[in-house]
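Of the protein chains in this complex, one is absent; all others appear in place.
== chain A ==
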Amino acid sequence: MTGSLIILQPGHSVVTDLGRTRGPAYGLPVNGALDQYSAKAANILAGNEDNDPLLELTALDFRMRATTDVLIAVAGAPLDLTVGGRRCPEWEPVSVRAGEVVAVRGIRTGLRAYIAVHGSFTVPSLLGSCAPDTVVGFGLKLVEGFRLETRKTTAPVIQPYFGLPLFRLGLTRPVFTADPVIDVTEGPDVAEFGDTADLLFTTKYTVSPRSNHIGLRLGGALPERQLTAEVLSRGVPVGAIEVPSREELLVLHRGRGVTAGYPVLAVVTSHSLDILAQARPGHTITFRKTTVAEATAMHRASCLELGRLRNTIKTVFGLLGIGAGQRWYELSPASGA
């Protein structure tokens, strides 16, 4: 059965997914969830595919009402989650009954949180993604009273024994802090900055309030390009660190224009881009040099962690009959039995 979620207080929220990976070839930024780990975790915890559409909340409080029973999961920055007035945990599946209000308040330490709903939503897509693109003007605008169509209803899951926690999923939650260390690999144009490139690793940078999904602007001692020749426009990766002005360092994030004419000093690793997505204005950032091999290993380790969670959830939801018809599963006997 389908139902809807009625947005009561949109705050700053969008419906997004893991991004428009086909976009850059057409000159469009990839966009999508800025903290990919938390977004994937929320979807997995809700029994969805990693790339299903979900809600991304940035900084502000948010409320919505479910018209049918649904199962949700919230992941990302620390916050206060209530469902029908009851306090509920983050990073766990949570049942919501028809008519209840889901409220997220007090997003803190980090900046962004994700709400996934089992079965996800019916939303328009562009080049295979529902992620908003502010330049093209694509994406759902969540305003007060907007009805988001959900695709599935999930009967409440109840723990009958004294309210003991229903799930013990053993997921490593990311650590959120006001002074994160961000791993970067050497950029292809690092030589153009000469000795000043080292300033990147010896300076504490402050996140400017002018930061957004396109890029973070950081104040602090700036490496300086030693050449003056014009740079031909080139494709720049998400995570590229540039010095476009004398005031700030620019770290490009998923909303970045795909080409630019500035030399790339360093590139933030996939793993650290998720941490940067949670940096609030005023937070202090320290950069640490790593290698592509190490960065890849780190990224794969966190993908494997999410893979384990996916398996656990599949087992648990299978036993609870979520995501399938209500029926009993006969477990196959252990080998040798």
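Operating definition for what follows: a residue touches a chain if its C-beta (ideal position, glycine included) is under 8 Å from a C-beta of that chain, and two chains touch if they have at least 3 such contacts; residues count from 1.
Note that in this section contacts and distances are computed from a predicted model.
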Chain not present in the shown complex, as UniProt names it (candidates "ABC-2 type transport system ATP-binding protein", "cytochrome-c oxidase", "Allophanate hydrolase subunit 1" or "Urease accessory protein UreD"): "Allophanate hydrolase subunit 1"
Identified contact with the non-displayed chain, of A:Gln9, A:Thr196 or A:Thr296: A:Thr296
Absent-chain contact - pick from A:Met64, A:Leu111 or A:Val236: A:Val236
Chain A residues touching the omitted chain (full complex): 21-22, 24-30, 126-127, 133, 135-138, 185-188, 230, 232-240, 256-260, 264, 267-270, 292-293, 295-296, 299-300, 303
